[in-house]
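Below you will find the structure I want to go over with you.
Only one protein chain is missing from this complex, and each of the others stays in its spot.
Up next is subunit A:
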Amino acid sequence: MFSQLKARFGSSLAVGILGMIAIWLLGMVILPQLLMVDYSFRPNLFPSEIGGPKDVYSLGNYETLFSNLIHLKIFLKTIWSSVLVTALTLLVSYPIAFYLAKVATPRQAAFCLLLLVIPFWINEILRTFAWYIILAYKGPLNAMLLGLGFIDRPIRFLSGDGGVLIGMVYAYILFMIFPIYNAIESLDSNQVKAARNLGAGWIRTHWRVIIPHAKPGIATGCIMTFMLAAGSYAVPSLLGSPGSRWFTQIIYNWFFEGGDWNQGAAYAFLLLIICIGFIALVMRIFKVGLGDIAK
């Protein structure tokens, strides 16, 4: 890479460019992360005790999670709900992605993509808050359902996990649609015709031909959605109820309410590590390789 840059810009500019990238990577990404790793293994001490005999590395901060049943429960619930969000997003996105890739004319597809993308020009907090209004007890959704006679009294959408699930599916739908759309679009339409021609109904055609082909895209979409959901903060804080706290909120509390950065860092790394482990496990079960995702 250096030789290419040198050939193009000369050696002094090449050193400059690479130096800036190095500073950025080192100073903004690697060092802060290392600092957090360091924090996570130390106890939370008064400034006067730092460097003293109590300041030793231990796994204490990591063990906290497993001894605090409430936190552990929220942790597991976060993972489970993220799985649910991922599954729901996949369920909603797959038909849209298929429609865009294989059914819609180029004009229709462009129009739909525009409709999908425009809401994302608005920031996440406002978008989520819009759902807060829609789902409110006296909000328009309840009013509509009442008006149409589907329900006889308003539903408290926002009291359980429902609001959080809906909000997250909406927030991350593009991260699911685009990889799947790309994958399905690269499928030769004759494959679908061939399956139909050999007698396959629509369900089997999808199951045996289209989904296997789209598997890398589905995997990419699921991983992104899962990681975003598990690490989401805005949606659960706005749409969640006290009973549906997200693990990120606990981490936030450790940092900014409890003032215990060490504990917060340990929780954050636990979330990261376990999520990665969980993804690796799921990829193994579904026989998806890292190489497939990189396609």
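Keep in mind that, in the parts below, a contact is a pair of C-beta atoms (placed from the backbone, for glycine too) under 8 Å apart; a residue touches a chain by one contact, two chains touch by 3 or more; residues count from 1.
What we mean here is this: contacts and distances are computed from a predicted model.
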UniProt names the one chain left off this complex as which of "ABC transporter ATP-binding protein", "Nitrogenase iron-molybdenum cofactor biosynthesis protein NifN", "Molybdopterin-dependent oxidoreductase" or "Transport permease protein"? "ABC transporter ATP-binding protein"
Selected residue (touches chain absent from view) among A:32, A:95, A:140 or A:212: A:212
Which listed residue (A:195, A:239, A:275 or A:288) would be found touching the missing chain in the intact complex? A:195
List the subunit A residues touching the unshown chain? 188, 190-191, 193-201, 204, 208-209, 212-213
